[in-house]
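Right, one structure below, let's go through it.
Every protein chain of the complex appears in place save one, which is left out.
Order of writing sets the chain letters: A, B and C. Residues in each chain are counted from 1.
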Amino acid sequence: MTTVATRRELPVRAPRPSLLERLTAGGSWTVFALLLLVFVLIFVMNPSFAEPSSLMAFVKKAAPLVILAIGQYFVIVSGEFDLSVGSLVGAQVVIAAKVMDGQDELTWPVTALMIGFGLLVGLVNGLVTTLLKVPSFITTLGMMLVLYGAIRLWTGGAPTGALTEQFRQWGRGGIFGEPGQFQVPYALIVVVVLGVLAVLLMRRPFGRTLMATGDNDVAASYSGSPVWWVRTRAFLLSGFMATIAGILIGGYAGVTAQVGEGLEFMAITAVVLGGVVLGGGRGTVVAAMAGALTLEALFTLFNQLGLPSTIRPVVQGVIIIAAVAYAAMPRKARRRRPAVPPPSAAGDAAEPKEPAPTHA
Amino acid sequence: MRPARALVAGAAVATLFLTAACTTDTPTDPADGGGETSAEETDGGEETGGADSEWFVQADYDRQLAQREVVPEGPGEEPWLQAIEPEYVDTAEFASEGGDKTLCFSNASVSNPWRVTGWITMQQQVEVLQEDGLIGEFRVSDAADDDNKQISDIQAFVEAGDCDAIIVSPSTTATLTPAVEAACESGKPVIVFDRGVESDCMVTFIHPIGGYAYGADGAEFLVDNLEPGSKVLALRILPGVDVLENRWAAADKIFSESELEVVGTEFTGGDAAAIKDLVTQYLQRGDVDGIWMDAGDGAVAAVEAFEDAGKPYPVFMGEDEMSFLRKWQDTDMTAIGAVYSNFQWRTPILAAQKIWAGEEVPSEWVLPQAPIEAEELDAYLDANAEMPSLHYAKFGGEDLPGFPEAWTDR
Amino acid sequence: MSTAVATATPTARPTSRRRRRIGSTEIVYLALVGILVVAGVLVAMGGGNLFSTANTAYMLTQTSLLGFVAIGQTFVILCRSLDLSVGYVVALCSIVGATTMAGDPSRVWLGVVAALAAAAGIGLVNGLVVTKLRVNAFIATLGVGLIVKGYLDTQFKGPAGDVPSSFQMFGYTRVGPVPISTIVMLVVAAVGIVLLTRTRQGYHMFAVGGNVDVARLSGIRADRTVIIAHVLCSTCAGIAGLLIAARFGTGNALVYSYGLDLDSIAAVVLGGTLLLGGRGSVAGTVGGVLILAVLDTVFNVLDVDPFFKDVLRGVVIIAAVALYARRQIDPASSRARFRSNRRRDPVRSGARPDPTTTDGGASA
Partner (left out) sequence: MTATTTREPDAPAPGGDRDEIILRLRGIGKEFFGNSVLRDIDLDVRAGEVHALVGENGAGKSTLMKIIAGVHRPDAGSVELDGSAVTFASPLAAQHAGVSTVFQEFNLLPERSVAENVYLGREPRRAGLVDRGRMHADTNRLLADLGLTGLESHQRVGSLSVAQQQIVEIVKAVSYDARFISMDEPTAALADQEVELLYELVRRLSGRGVAILYVSHRLKEIFDLCDTITVLKDGNHVLTTPTAEIDPDGLVRTMVGREFAGYFPDRDPSIVPGDVRLALDGVGNTQVDDVSFEVRAGEIVALAGLQGSGRTEIAHGIFGVAGFSRGRVLVGGRAVDVRSPRQAVRAGLALVTEDRKAEGLALGQSILANARLVLDAVIPRSADRRARRIPGILSSLELVAASQETEVQYLSGGNQQKVVLAKWLVTEPQVIVLDEPTRGIDVGAKRAVYDLMRELTANGVAVLFISSELPEVVAMADRILVMRDGLLAGQLPAGSDEETVMALATGAGVDSGEHLAVDLGAVSHTDDLPGTDGAGPHPDHPSRSTGPKEDR
């Protein structure tokens, strides 16, 4: 807002802010800077990482988290949480292995089954949260326990069966070239496609409604948006993305008992790292994906540094806090966010220069 | 605020007075021995335990390595009844007529495939004895890896007082010691297996040779099969678990005395994705000729990392987990399947049987523990053909009535 | 999470004596009684007795550990914050305590003080990061937790330290069926109740959690209040750590894998405290912990498959909170019902109190 606008026509876009302004505006640039920095460091540490095949290997590893971040983004931007994705990923892999049990002809049916299951979990999360009014933190926490237990109950504690090679290609294989040489991983294609779709979706009416619902669900519902269904769809998307992530992880590394553990926190961390505000209504999906990439890149960097693996959590913790703290740093008063969830538009706008967020 | 905080502190203080005042069923002070073997602080730089860490006890190391060569007493076709250098103790005091006994088992958890496999074997063994009418009730508490809960579980068994024998598979050696000792004092026969406790109060402590032997089997294999100067990557699950630490301590010792170069020691949490990623990155930085693992979980992922990177297979130390054995056969690489004898899960039940019968049992019941070598591979693959991929070849349940359904369809 | 929790806003608090509606806490204990009855019957049908000394003792022992942590968690949640680092604090304090005592009975006090000091320190850090660095509590405490984890993994390989038997009594002694640890937990709970209902600090926690701007305007140092809540939370976790040490006879770093963080939050919410702060009670939390403990015991006595326990736990937590949400929807007016899940409720919740932005927009 740079001029006293007394003209009648509104410009579609605000006048371009200065470079500095853009660099320091909002949380999301932080993540891109960090991402860049980490990659530069990695390249310096280990030039061979810059080789295409190495990068592709990185992509394969990072893809699942990026996709989880997309799903988590939808939920968080609508003002909710999804803690169940981790155990959902685990459940999906185990289901796949047990049901297809290495029979190629079952690959596709099972994939369909998994997607169905993922959507079902999302639906339950969504409906319990929206209709039964259970805080999504609790809903998805419960779902996390349920999935964890149910799956092990079903498989007697340890995953059984096996994944088919065909199924595993998604996470393991690629096109163009032979395994061992450079390949464009399917994972990369999947991520790009889903990423683009997500961006488009957020520009669609649904995306706008989702955003508005996260910002002020009452206003949204008074405007005819079916809040419960909008949020439920966010959970459905999260469930779907978790399924895809499961397919990729299963493909990448096969079946183990631990698969998926802790991913929910990774995903949320990634999204927040991307400057998306817990509580909803702010942030871009691209930044969320960048957050996921940054996180994965960090882990890679730790390896390249030969950082003792027991110290890594320390560094990780410091960096996450630092990044978020930086993004939360008051530049303009209105950029401030309350320090505790959920960030409401309320609060800290205390400077007189602050145009009053008018409120009833 | 000051008042309030003071109050909290005060509460804690008050507590301790209460504590001091009350009568107690605290077990005898485990300080002796406790202090030594339980880990003290290590300097921050040295992070992966190993030969020069508090986890390495030369005497135990030597004993275990020696025990590998000893011919165990007992029937060869029933390794779970064999014992190495047993010192028998008399159990007449526990002898009791009749059947329909109540057998209580405090399980650390069934949170990994190895334990799941063993747990099935144990249940099958119990069923046999229940058929015979010896065991009436088989009461189980699963602590889900929560030491605190397991302590309560054991206490509950003691409280209940109707257990004719208490089997404990401790989730952590040091922390369960007090509870186990309490159990011993209850006068019931106590059987400990897998991980031990820092006490010898139980009637018998059943375990395979141990972590040093396990780690050494793999390390020696790598040393024998790799050119001097070759690079070895050590993949570990997590720090702080004595069994695993011993495995690495032994390997570390052997590697340090060898020409091999250990390019890295990584904790993977047993997560296949993490393992594959780590190995892939090491391969990006240079060749890796050998892989040493402190547990088989995710071994296949490590192998695949080589495939996907288009690198030749390393000399590989895995475990007797079917997925690895099968991969081993498919790829025909130079490998060894270290074994932490899964059939030990049968032994406690049979030990209970003996104890009730008043037969003597070894006070420390050391079961044989031999790795699977290339020439035995096919045999074990055939024997476990139908078994799921996370099954363990040396589960020793082939002769149980439930075989194979009990293990195949869980 | 935000909006759904807000459904609770229009319920009556016990504070209004006249036409007082039955409060959340009462509900929790009613639920507890209900569960006890059902469970007792189930066990009885199985030929057991849920209330045998053994089972009672087991039940109560189970409450102590989670109890301490959840009581602490109540303070931060009341302040609209959250603490995901408690698990790591417990682990750390078990080790700090045990290593400081080093098997020497005369050093018990030193160990206790050291452990609690360490805990308070971490709480202070949590509070500072949340308030001064304005990092969302979820991320802040997650990060601090990771840092502690890294320290533990690096410095301590598994069990460390040695607790003299005199202090192990804290873990094992019982008065009748009631373990000392449970008594201590109840003492701490009592302190917590006094703190929240009888001290300014407690009043201020409700205020900060209810509406931080109102609190500020009334001269409450909001940041300080949140920091103190975090310090208290960690301190309680520290006591839990000492309990662990006493029961283990040593400290154990791996305690952080017990999932105390999420369990404690679940217990607090189960106890009827709003996840968004401003309303709740320690008494309720203790009730929530008891409910979880009873379930644990019953599952144990009935020999329920460990994995099935997780399923049931999950279901119970969701169901319980769903029930609260039901009754928390204010029947007073249809509009209230409709607005129930709004984030800013203008007049009725006295929202948007920033004195510097008084605009002409009339409230309705």
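One rule holds for everything that comes next: a contact is a pair of C-beta atoms (placed from the backbone, for glycine too) under 8 Å apart; a residue touches a chain by one contact, two chains touch by 3 or more.
These numbers come from a predicted model, not from an experiment.
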Note to self: Could you tell me which displayed chains border the chain that was left out of the figure?
What the structure shows: A, C
Margin query: Just to verify: which one of A:T111, A:S221, A:T300 or A:Q316 makes contact with the chain not shown?
Written below: A:S221
Margin query: With the missing chain put back, one of C:Y29, C:W109, C:Y203 or C:F308 would touch it. Which one?
Written below: C:Y203
Next item on the list: List the residues of subunit C that touch the chain left out of this view.
Entry: 9-10, 12-13, 15-18, 194, 198-200, 202-204, 206-207, 210-211, 213-215, 217-220, 278-279, 332-335, 337-339, 342, 344-364
Next item on the list: Please give every residue of subunit A in contact with the chain that is not shown.
Entry: 1-6, 8-15, 204-206, 208-209, 211-212, 215-216, 218-226, 230, 281-282, 334, 345, 352-360
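Methods note: only the chains that are shown with their structure count from here on.
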Margin query: I want to compare two interfaces, A-B and A-C. Which one has more contacting C-beta pairs?
Written below: A-C
Checklist line | Centroid spacing, where centroids are CA-atom means, of subunit A and subunit B in whole angstrom | finding: 38
Check: What parts of subunit A, by residue number, touch at least two of the other chains?
Finding: 157, 308, 310-311
Note to self: Show the residues in subunit C shared as contacts by 2 or more other chains, in ascending order.
What the structure shows: 153-154, 309
Next item on the list: Provide the residue numbers of subunit A that touch subunit C in the complex, in ascending order.
Entry: 79-81, 83, 128-130, 132-139, 141-146, 148-150, 152-153, 157, 216-218, 227, 265, 268-269, 272, 278-280, 308, 310-318, 320-321, 324-325, 328-330, 336-347, 349-352, 354, 356-360
Item checked: Touching residues (chain side subunit B, partner subunit C) in the complex -> 1, 3-5, 7-12, 14-16, 18-20, 22-31, 34-35, 38-42, 44, 47, 49, 53-55, 109-110, 139-142, 144-149, 151-153, 155-156, 159-161, 172-179, 182, 239-242, 245, 267
Checklist line | subunit B residues touching subunit A - in the complex, by the definition given at the top | finding: 44, 47-48, 110-113, 115-117, 119-120, 239, 264, 266-267, 269-273, 275-278, 280-281, 284-285, 297-298, 300-301, 304, 307-311, 323, 388-390, 410
